[in-house]
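All protein chains of the complex are present and in place, except for one that has been dropped.
Chains here go by letter, A, B and C, matching the order in which they are written, and residues are numbered from 1 within each.
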Amino acid sequence: MMDKKLLDLKKEVYFANKRLVEEDLVIFTFGNVSGIDRQQGIIAIKPSGVDYDKISWQDIVLVSLEGQVIDSSLKPSSDTKTHLKLYREFPLIGGVAHTHSRYASSFAQAKLSVKCLGTTHADYFYGEIPCTELISDKAIEQDYEEETGILIVDTFNTTKLDYMQIKACLVAGHGPFTWGSNADDAGYMSKVLEEIARQNFLTQLLNPDVEPLKKTLQNKHYFRKHGKDAYYGQDHQD
Amino acid sequence: MMDKKLLDLKKEVYFANKRLVEEDLVIFTFGNVSGIDRQQGIIAIKPSGVDYDKISWQDIVLVSLEGQVIDSSLKPSSDTKTHLKLYREFPLIGGVAHTHSRYASSFAQAKLSVKCLGTTHADYFYGEIPCTELISDKAIEQDYEEETGILIVDTFNTTKLDYMQIKACLVAGHGPFTWGSNADDAGYMSKVLEEIARQNFLTQLLNPDVEPLKKTLQNKHYFRKHGKDAYYGQDHQD
Amino acid sequence: MMDKKLLDLKKEVYFANKRLVEEDLVIFTFGNVSGIDRQQGIIAIKPSGVDYDKISWQDIVLVSLEGQVIDSSLKPSSDTKTHLKLYREFPLIGGVAHTHSRYASSFAQAKLSVKCLGTTHADYFYGEIPCTELISDKAIEQDYEEETGILIVDTFNTTKLDYMQIKACLVAGHGPFTWGSNADDAGYMSKVLEEIARQNFLTQLLNPDVEPLKKTLQNKHYFRKHGKDAYYGQDHQD
Partner (left out) sequence: MMDKKLLDLKKEVYFANKRLVEEDLVIFTFGNVSGIDRQQGIIAIKPSGVDYDKISWQDIVLVSLEGQVIDSSLKPSSDTKTHLKLYREFPLIGGVAHTHSRYASSFAQAKLSVKCLGTTHADYFYGEIPCTELISDKAIEQDYEEETGILIVDTFNTTKLDYMQIKACLVAGHGPFTWGSNADDAGYMSKVLEEIARQNFLTQLLNPDVEPLKKTLQNKHYFRKHGKDAYYGQDHQD
């Protein structure tokens, strides 16, 4: 009989995937969310190209961190190797989401990062959300999905960004990946990213010369919600 | 008594038409979807200008490939001849949809093709979605709806596009036509086209100099979902 | 006891007003729709500034063509005199609608007419939808709402437009008025206008140099739906 924790993980991943549609982040079966059990080194991820109306949470696929399908007759998402790469390289994350949401994907297609233009952004992301380089032909030929994960990780390493302070990356010509403490939180970050990208888009149309928010104000908003001096929400001591 | 297959076709076409409204691709009675029974050479199509609340699936009109109304007291869609032309010239298709969806129609009005700017596009269409020339005055006078179909077919022939790899065409100054394996699939392609046109629009506003996605990346995404080496979804062998 | 026809008119006007909100053409109590009983020379119109949740169809106000309130303790819409002017000058119309819908109002604020850029427009309006001049200070001081009606009528007279072929006008700096055969039809035209204005907006952003649709194609689409040679819909003979 399957581990209770893995069953719960499947359920959580199932609902996080459905939520992408409910939140209008994807149409049809575009996009995918996964979650991980770090102790067992097993992730749960959406099956590839299936209709949500035709599957139940039991159909969520379990895959080992090395890419072995554990329990399912269904194939996991074609983007599974990208997720696995992120879990292996970003050891503190518990969930990954990939969407084709309109505004974030448009920034990715335009090959532009999402600059921090306001406090809504600063409340969630500490600095601009990077866009990768366009993937190389060699990487496409070799192991495309794994290489997409490598591209994201390299983008963070090269620019010395902290993946726990900026839980999102745009893959050039493709779309956004986000992550968080678990599957639901990863999906939540996708929604926040989309809203921020949308306001960024509108702001640039209103004022093409707009400058990024000054660092002192970014600091104020980010750190009133994150870290040891946070005072937003109910979980902190004043 | 009517053939069971034709009754089923009527139902499928009825629901595919209603779905255009539910998916926010048309308002009121704009747009139309049809499906075909290739063996009998009969199509089922929406009656012209009727309110969905006032008809049932039985009211869907059957028309022969030559344009003869078979079973109905209602007149078929005024665009029927366009559909018939596509069925006759594109023998592998099983459904046709025509909408006035916002973004795709705006590209058609702007007389612009929808260039492939990202993998969302490449997942569904192999290359840019063409926009026809503006229909000639002679064609308007002669047999407008039939000529609209000819215009689409000519656009594909002249540019040597494969109608099975690009299941959509914008008619200049008018709007999009899409097709697929059946009525529902044709409507599905209308929804995908609209989403892609919308992201294309946003991308161009963000970066007017954006280049089409490089061919290697287009190939990767299109062929991981289509053809003999596909590995997306559940129907392929790895 | 009140005339059955007037009671029915009240109901129709009540639902046409509610529909403005349901169709997302107005927020809150913005906008107003009226309908007329031509035989009795009486219009029914929304009370001024009331919440739809707090009124019933009985609260719709009856007003004579000369502006006399007939049956209500509630004041009619502050725009009543504009409606009355249109009914007196446009004898063939049976309903008037005024909204603050986003795209149509934005054209009015930009003081731009809505040019015919595609067949969606040509299916409903025969040529561009005019925008009035900005109302004069004298007209504002004198009898603002009546003068707004005069402005619309003058716009049609000066440019020799046929109010039965173009059932809409943008009032500069203000918003759209539409009309039709009855209250419901007037509201319907508001929805169509908003959709067309939206596509027009998108088209101009995609292609600032776009030309109006050629007249031959406008004629084809308009007259396949209107007039003696119409063949769209179920009410015409082929």
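Heads up, the rule we're going with is that contacts are C-beta pairs under 8 Å (C-beta built on N, C-alpha and C of every residue); 3 or more make two chains touch, one makes a residue touch a chain.
Owing to the predicted nature of the structure, the values given are computational and were not obtained by experimental measurement.
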item: Displayed chains contacting the withheld chain; value: A, C
item: Sole contact to the chain not displayed, among A:Lys5, A:Arg38, A:Arg88 or A:Lys220; value: A:Lys220
item: Full-complex contact with the absent chain, from C:Val96, C:Leu112, C:Ile129 or C:Leu217; value: C:Leu112
item: Absent-chain interface as seen on chain A, which is shown; value: 117-120, 188, 191-192, 195, 198-200, 202-203, 205-207, 210, 213-214, 216-217, 220, 224-225, 231-234, 238
item: In chain C, positions touching the absent partner; value: 27-28, 30, 47-50, 74-75, 78, 100, 102-103, 105-112, 134-135, 137, 140-141, 144, 173-175, 201, 204-205
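Here is the rule we go by: only the chains that are shown with their structure count from here on.
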item: Chain contact graph, described as a line, ring, star, complete graph or other shape; value: line
item: Classification of the chain A:chain B interface as same or different, half of numbers criterion; value: different
item: Inter-centroid spacing, chain C versus chain A (mean Cα positions, whole Å); value: 47
item: Inter-centroid spacing, chain B versus chain A (mean Cα positions, whole Å); value: 33
item: Junction residues of chain C - those touching two or more other chains; value: none
